[in-house]
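Only one protein chain is missing from this complex, and each of the others stays in its spot.
Coming up: subunit A.
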Amino acid sequence: MKLANKSLLYLSVSLFVIIGLWSVVFYFNIQYEIKESVDEGLENYKRQIIYRAEKDPSILDKTNFEEGFFAFKPLSAKEALHFKDRYLDTFMYMQDADDTELELEPVRMLTTAFESNGRFYQLKIINSMVEEDDLVGELLEEALALYFILMASIILINNVVLQRVWKPFYSFLHQLKKYRIGHTEEFPTVNTHTKEFVALQKAVHTLLEQNNKTYEQQKKFIGNASHELQTPLAIMTNKLELLLENSSLQPNQAESIAEIMQLVDRLVRLNKSLLLLSKIENKQFLNNQTVSVNEIVRQNLSDLEELAEYKNITISVIENTELTFFMDHAMANIIIGNLIRNALFHNVTNGNISITLYENQLEIRNSGKPEALLSEKIFSRFYKSEPNSAGIGLGLAIIKAICELYAISIEYHFEKQQHLFRLRFK
């Protein structure tokens, strides 16, 4: 849920409660005010009626409300003397302008007592009141109208004002989403003086700086470590080579040395691969030039001719186009050479390889194991499809790293019992 909508939700609920409570209070206030004003009117009527009764005693005979809004009733002196003015809410049958027949309507009734020509009377005066349900209905309508107008204005303000206020934030977020450690040069910036956003920017920058530093250190560490390993490995290899040439060795000693040498060889290869990976990541190779993919394919096939013959593998090349790409020649050779070698080494005797060059695309298909490789794993470092192989599991990881460096997409498919690697040069 968007922040603006969330605040809107809270606002709508709280405004509903506030306006609801306010309406109730308002209702009672209004009712009180109306009664007060009606009571004042009744008091005024009272004085007028008593005054009229002095002049025209005949009206004293009116004992019910048949044609007027007042009625008299004789009282004893004792009763009259103890009488106090009373205001009362009651109901009476009346016909209002909006009624078709008599209906019970709310009225306000003043009951009082007075003396006229030595006789005591009780006087009842009525005044029709606002119908309560009408009042409630009206008020409810008004309150709801107010509520909706408020909400509409808030939404409008939200959309206009909040969007403007949050704009730097969203732009910042967009930059942050696109940010890639080690690739993006500039830090995301927030284009505002809003304190919170500036603080956010500061925090993000600190975090990114730390991450970049760690990333750089890690990159350097792998590079430095494998670089430092080269000399000791060189000494080991050469010492073992010299040792094996020593004729005074017993055969079983020599065999042990040979085994150690094989392990050292593996270490050397592993180290070389790590160094290569680190170089690719540090972009230390980039002697970019226009490279002919056709040329590299041809060169590699020529190098591997005898090997293909040995395994009796048929290689077909379809060059639909002259495919060139702007990159480092050695890197291009690593990708293509290793893919072709893989296609050869992981092939079966009497198998086949077909290499097809399209515009911006190179496909290498080969027969081999009858099941698909795990396409999500083969490009990860140190993954081996055959755990016991003497390989080091970095070949495809290196290819992938180079592809990423040059934004070449690489994919693996298993189609019609053929392993397919496809490179797209964009």
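Throughout what follows, a contact is a pair of C-beta atoms (placed from the backbone, for glycine too) under 8 Å apart; a residue touches a chain by one contact, two chains touch by 3 or more; residues count from 1.
In the analysis below, contacts and distances are computed from a predicted model.
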By UniProt, of "Na+/galactose cotransporter", "Response regulator transcription factor", "Sugar ABC transporter permease" or "Cytochrome c oxidase subunit 2", the chain left out is "Response regulator transcription factor"
Looking at A:R269, A:R381 or A:R422, which makes contact with the chain not pictured?
A:R269
Among the options A:E241, A:E322 or A:E371, which residue touches the chain absent from this view?
A:E241
Touch with the missing chain holds, among A:L362, A:I378 or A:I392, for A:I392
Tell me which residue among A:L88, A:L102, A:I181 or A:A258 touches the hidden chain in the full complex.
A:A258
Contact with the hidden chain only, please: which subunit A residues?
227, 230-231, 233-239, 241-242, 244-245, 251, 254-255, 257-258, 261-262, 265-266, 268-269, 272-273, 275, 279, 284-285, 287, 303-307, 310, 330, 334, 337-338, 341, 345, 389-392, 394-395, 398
